[in-house]
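Right after this comes subunit A.
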Amino acid sequence: MTRDIEWHDTDILILGTGGAGLFAALHAQQAAPTGTRITIAVKGLIGKCGCTRMVQGGYNVALGTGDTVARHFMDTIEGGKWLPNQEMAWRLCEQAVVRIRELENEIGCFFDRNPDGTLHQKAFAGQTADRTVHKGDLTGIEIINRLMEQVLSRPVEKLQEHRAIGLIPTKDGSALAGVLMIDMRTGRFRFVRAKTVLMATGGGPTMYKYHTPSGDKTMDGLAMALRAGLPLRDMEMVQFHPTGLLAGEHSRMTGTVLEEGLRGAGGQLLNAAGQRFMFDYDDKGERATRDVVSRGIYAEMRKSNDPDQVGMFISMAHLGPDTVRKKFTGMVKRCEDSGFDLAGGLVEVVPTAHYFMGGVMVDVDTRTALEGLYVAGEDAGGAHGSNRLGGNGVANSTVYGGIAGDTMGKDIRSMRCLRDPDDAVLMAEYDRAVHPLRQTPDLVQPLRNRLQEAMWEDVGVMRTADSMRRGLDRIAGIRQDLMQVGVASDNLAFNLTWHDWLNMASLCDVSDVIARAGLARENSRGAHFREDYPAPGDMKASYFTIAQQAGDKVNVTREAVEFSIVKPGETILPDGEPETLVAAQ
Partner candidate 1 sequence: MAGGRMRPSRAHPLWLAYVLHRVSGLGLALFLPLHFWVLSWALTQPQKLNQFLSFAEQPVVKISEFGLVFLLAVHVFGGLRLMAMEWLPWSAPQKTLAAGAVGVAFLVSGTFFLQVV
Partner candidate 2 sequence: MLDLRLYMLQRISALVMAPLTLGHIAVMIYAVQGGLSAEEILGRTQGSAFWFLFYGSFVLAVSVHAAIGLRVIVHETFGLRGVRLTSVTWGIGLLLLSLGAQALVAVTWPGAV
Partner candidate 3 sequence: MDGQKDTLEVSVWRGTSSGGDFERYEVPAEENQTILDVVSWIQHYADATLTYRFACRVGMCGSCAMMVNGRPRWTCRTHVRKVLQGRRVEIAPLRNLPVIKDLAADMDVFFDKWVAAGGAHAPTAGRNDPIPPVDPQDSTRVTASAGIECINCAICYAACDTVTGNADYLGPAALQRAWTLFNDSKHDRRAGILDAVSGSGGCHNCHSMGSCTVFCPNDLDPMSAIAGLKRETSRRFWRKGG
């Protein structure tokens, strides 16, 4: 097999078309000098893949009536259990105000209004103000469709169904030269050189048996960053959503979210015996925060330990099936399409991996340690610490995507020319990708199932040192087996099985780091719960983990959180501010 790679040059390259990628393209176009070539490459179709489109609940932004950026910031810090990078969290809350106006006024989104015409805002769990702007429970569709139209109607070069597989630095390793990709439709390799590259591939913890993100997200970005030697932070922090649909292992519906609002409206969680159990775990019962409910369900599942009856049940019928049907039309219809009766019956649920708080270390302008590489959205770590508040996810991707576009547009002015890649790295990445084509063909999916079992059982909702070590062994075994599994090379055009293999490679790499970072954090914060270290530890001595690959080894270190804006136990809200502005339910 010859190393057949087509070269392609651009100035600004953006990977991914979620909220971060699309906003970056628009801002880069506004900020860069005229004549700058902007290219957007994506694993699927523009705007149609990724999780921003799947956003249901909405977008957090402090827009007055008592709510302030400071309050949003404090909620974010407290929600993140004092681990967030405070500068990033501040910028997120502050810029969300600008970004939501941009979304409404410039991009053309229409968010739900109050009868008086002002924006409607509600409160997600963990917030002390009605802050979440939304469009019904299909907020992401509105945001992404409008962004997509803007990008599609602009002279931005579009590389659809192009998968990034490797970040290629210059020979001296000081800067990024470009990105190696596979044109999925033809199966051919393409090396795209660019002065600046934004990585916005959106993380996505899909190495768990139950997961919510879209099928295209498989941690490719973080795996690439890891191989490029970039430091990754908070890698142990995987957020689980408590109520994922359980439809059987054979179904892609399994793991998809049943919305938070069901519990808020009075939905009950029942075990196999038909009893409510959440009050055994928390005073707020079903209305406790995501992490608490997830652990409650998980603990109950472990207690019953019945292979024929895995999940718990959510029950809405006591609210009156017609009321439920009216209030949660979309959700009821979705369940119905997949064969479940949400309005009148029981629907089996499990905690499901939802969001990845960890990511590449960046500064508040999205720059990374590698010149020319920028990271925004779910791929970037720091803004959420140990827990992401519902509604801070899209805010984060749109705010920082825009910032990345601005920054690249500015930085590019001082970058004269394209850089030459380190051929050795380019060839190594190529070889890595064609490795399966040189093995005997075999099934890939069983390995994915094995990895998902291992991560769910050993590095999941509740962890111990033993379980995570066992997890590491299992991951290593799966990785070894993956290297033996081949993909027939006779037809590489749109060969999904080859891409499944590459997905598995990314997922294995990042799974390993999750377990290692989990071992390094010897306390329980937010999404990370250690049964052997259940206490949160001293807030003032908070540290975050940093994982970095050197050679073949991944090292995890700890670094103290810098309380640059507010210290644990203190607040930046003015004296006498009420604890919460949300009317008690």
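Assume contacts are C-beta pairs under 8 Å (C-beta built on N, C-alpha and C of every residue); 3 or more make two chains touch, one makes a residue touch a chain; residues count from 1.
A word on the picks: all candidates are chains of the complex that A comes from, given by their letters.
For clarity, every value in this text was computed on a predicted model and none was experimentally measured.
K.L.:
Taking the stated C-beta criterion, I'd like to know which one of 1, 2 or 3 contacts subunit A in the complex.
P.N.:
The candidate that touches subunit A in this complex is 3.
K.L.:
Could you please specify the touching residues of subunit A with respect to candidate 3 in the complex?
P.N.:
44-46, 48-50, 53-54, 98-102, 104-108, 110, 112-119, 135-136, 138, 140-142, 145-146, 149-150, 152-153, 185, 214-216, 247-248, 250-253, 256-257, 308, 334, 337-340, 441, 443-445, 487-488, 491, 493-497, 500
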